[in-house]
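Here the structure is laid out as structure tokens; the discussion comes afterwards.
Note that one protein chain is taken out, while the other chains of the complex remain in position.
After this line comes chain A, so read on.
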Amino acid sequence: MSESHVQEEGFLFQGAEARVYKKTLYGKQIIIKERFSKKYRHPVLDSHLTDQRLKSEVRAILKCSSCGIKTPVIYMVDFNSSKIYMEYIAESITIRDYIENFLKDGGNINELASLGRQMGKLIGSLHANGIIHGDLTTSNILIKSKESGCDLIPIDFGLSSLGRLPEDQGVDLYVLERAMLSTHLNSEKLFEELLDEYRLSFQGGLEALNKLSEVRMRGRKRTMVG
């Protein structure tokens, strides 16, 4: 009598705190993101933290979608198994893979200026809408091409928060800068393009960039001492 539309779980990704599966659910391709516990944390504290991460991830995604920033549709949050069920963004790859493929095919990273600008615009609009991503990396933005150009889709909002403090915005940019420079060789100019567009597209951009400079200085001091 029943049809099985719930197919085998396809394993996609295993991170430090989450496991990501792809699955077909009643005809829809979905992603299941499961947070697992950290053995060294106290169990009660741990499940509280896990719930908080699930909630902040969903809150930020819904905020994005209500502001017109494309993010995966959330289908269900199951606190009993610490899983978020969401839309699978078909035919997309991470910006990280996109850049790596581009370089492998003989491209020069400085030809990716327009991608940098589009990233700057995206982060500007996150910040303009009061969303701090908390873990900006090139792995946490998906790119999906369309008839003209491409869409950028931010994901992985588990460390996000809502707010408009220039300090937080600056730190958000700093995290991305560190991630980009360490992941992608010679990405300095690409990141500059990103910041240029960020400043142009986001009213509070200049203030956030000033904070970024401060955070960089602090970061440098810390590494000199430590």
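Quick note on the criterion: contacts are C-beta pairs under 8 Å (C-beta built on N, C-alpha and C of every residue); 3 or more make two chains touch, one makes a residue touch a chain; residues count from 1.
The criterion applied here is as follows: contacts and distances are computed from a predicted model.
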I want to check something: the complex is missing a chain, and I'd like its UniProt protein name from "Replication factor C subunit 2", "DgyrCDS7877", "BBSome complex member BBS1" or "Cysteine-rich DPF motif domain-containing protein 1".
"DgyrCDS7877"
Taking the full complex into account, find the residue in A:A18, A:I31 or A:V58 that is in contact with the omitted chain.
A:V58
Of the candidates A:F36, A:Y75 or A:F102, the residue in contact with the absent chain is A:Y75
Residues of chain A in contact with the chain that isn't shown?
1-6, 23, 25-26, 28, 55, 58-59, 61-62, 65-66, 68, 70, 73-81, 85, 87
